[in-house]
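Heads up, the thing below is written out as structure tokens.
For this depiction, one protein chain was excluded, whereas all remaining protein chains were kept in their positions.
Entry: chain A
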Amino acid sequence: MAVDDDIEGLAAEYVLGTLDPSERRDVEARIERDPALAVAVGGWAGRLQPLADLAGEIPPPVSAWKSILARIRDAGEAGRVLVLERTVRRWRLATVGVGIAAAVLAVIVGSDRLVPPPPAPGLSYVAVLNGEAGQPAFVAAVDTGSGTIRLRRIGEAPPPDKSYELWQVPASGPTVSMGVADNLSDLKKLNVSLKDGEKLAISLEPKGGSPTGQATGPIVYVGALLPAE
């Protein structure tokens, strides 16, 4: 399909609501990687907002909230995976440019065509490690083909005198240390096999990691491995 270069017109019609469904989907996909388009859409949404405000306020039926809550809970896992996949995708795009100047990175992130194809296919898994309150703290992507696990911390850093340590948690049997996870992004060689449904956990350990080979501190974050794509 021809690319619509009229970014302003496209953004304006997107907000107006007159694009046909395929055009709208294209815009939504492009917004993810085209900051100029995202800014243009935001601009148009703000510019025309007074017309929406004109509609006033009508309290929705009381029953609506319960239905919405039921729907998001039913779709809980699917929704979580959706968000997770986007997080992982963004993170992959971002890690492509590690070691390259930020300006170059921006160019790479800005265009899908310049992003190298994903590494050789192996089994891949992703996991979001959540704390007790449900807040995501780490995203892990495992590629058994290249034998690597990429761990990205998106939550708080450990206290200065502590380390986060990553653990493989099989359905049964002892947990296996996968190393200290203090850096914002760690790329590690895997020396253990991982299986669908296993969990990854992060414990809080003395600086440098557990001295015993088993977790000595509290498990602060945990998440199940889910097959990716």
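Keep in mind that, in the parts below, a residue touches a chain if its C-beta (ideal position, glycine included) is under 8 Å from a C-beta of that chain, and two chains touch if they have at least 3 such contacts; residues count from 1.
Here is the rule we use: contacts and distances are computed from a predicted model.
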| item | value |
| --- | --- |
| Among "histidine kinase", "Rod shape-determining protein MreD", "RNA polymerase sigma-70 factor (ECF subfamily)" or "MBOAT family protein", the UniProt name of the subunit that does not appear here | "RNA polymerase sigma-70 factor (ECF subfamily)" |
| Sites on chain A contacted by the missing partner chain, in the whole complex | 6, 8-9, 12-13, 15-18, 20-21, 24, 32, 38-39, 41-61, 64-65, 67-69, 71-72, 75, 79-80, 82-83, 86-87, 134-136 |
